[in-house]
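Every protein chain of the complex appears in place save one, which is left out.
Take a look at subunit A:
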C-alpha cells in the first residue's frame, strides 16, 4: 500500500467508509454450511469474503486427563494448506497454525464454553475426546473470526454416538454402542465463544479487515465473546502499541458486534437444521 493509499484509507475510515464501501463495524457476507465431510462426527465450512475455512470434528474414546477425571476434552489442530497462499508451502504455515491452535485452546479453557462433563463415559477410565481439525483453504484476512465461527458450527453439527457402560459380575466393564446409528448426543453450543478481531487503522478501529487493511494496521485486538456479551479472553497482536482507552473502546465494540454475530449464526444454523435431510448440499463443487 502506498503512503497515499494509507493516508486515504485513514481519512475514509475516519468517515466510516472503507475501500469496499463497508462501515467500520460491518462484516463481509458469510456463508455457512455444515455436514460437508461425511466421515467425521461433525463438520462445517465457512466462507467470509474470500477466506475459506473447513473444520472437521471427530469424536474418539480415550482416557480422561489425570487432573480432570470426570471430564472429556477437546484437542485442536490447525493446518494451513499451501492452497491458501504460497507462503504456506512446506513448513511455512506451521507458525501460524500453532498460533491459531494456542488461541483456540485459550478460548475454550474455561468451564462454561463446552459442557465437558457430558463427554465423560466413566470417570477415570473412559471419556470422549473431540479432535477438532481446522483446514485453511483460502486466506483473505480475518482468519480468527472465521475459524471460530466454523468451530462453533462444526460443534453444533457434531453427533456423538450414545454409549452405555455395562458391568458384569466380575467387575469388568464393557462399552456398548447403541444399535440405532442415529441415536446420538449433541453438544450444547450456547456458550461457545466467537472471536471478534478489531484492527487499529489510524484513529479508528475496524471489524473484519481484509488483507489490505490488515497490512495497514499496526496493532489488533482479538476479543473472544460469548452470545451474552461476556468476554472470555483477549489478546493483542501486531508490532504497534495500543493505549488503554483504545483497548477499552475496542472491547466495547467487540462485545456489541459479538452479540450480533452470535445471533446471526444461531439463526442460520437453526434454519439449516430445519430444512432437514432434504436440503440441497452445495459442497465444494457448487
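Of note:
Just so it is clear, a contact is a pair of C-beta atoms (placed from the backbone, for glycine too) under 8 Å apart; a residue touches a chain by one contact, two chains touch by 3 or more; residues count from 1.
Going forward, contacts and distances are computed from a predicted model.
Entry comment: the absent subunit's protein name, as recorded by UniProt, is "Exosome complex component RRP4", drawn from "SKP1-like protein 4", "Sestrin 1", "Exosome complex component RRP4" or "glutathione transferase". Among A:33, A:71, A:140 or A:213, the one in contact with the hidden chain is A:33.
Looking at A:37, A:134, A:222 or A:261, the residue that reaches the missing chain in the full complex is A:261.
Think of the hidden chain as still there; on subunit A it touches residues 1-5, 7-8, 11-12, 15, 17, 19-23, 25-27, 29-33, 47, 207, 256-257, 260-261, 264-265, 267-268, 271-272, 280, 282, 286.
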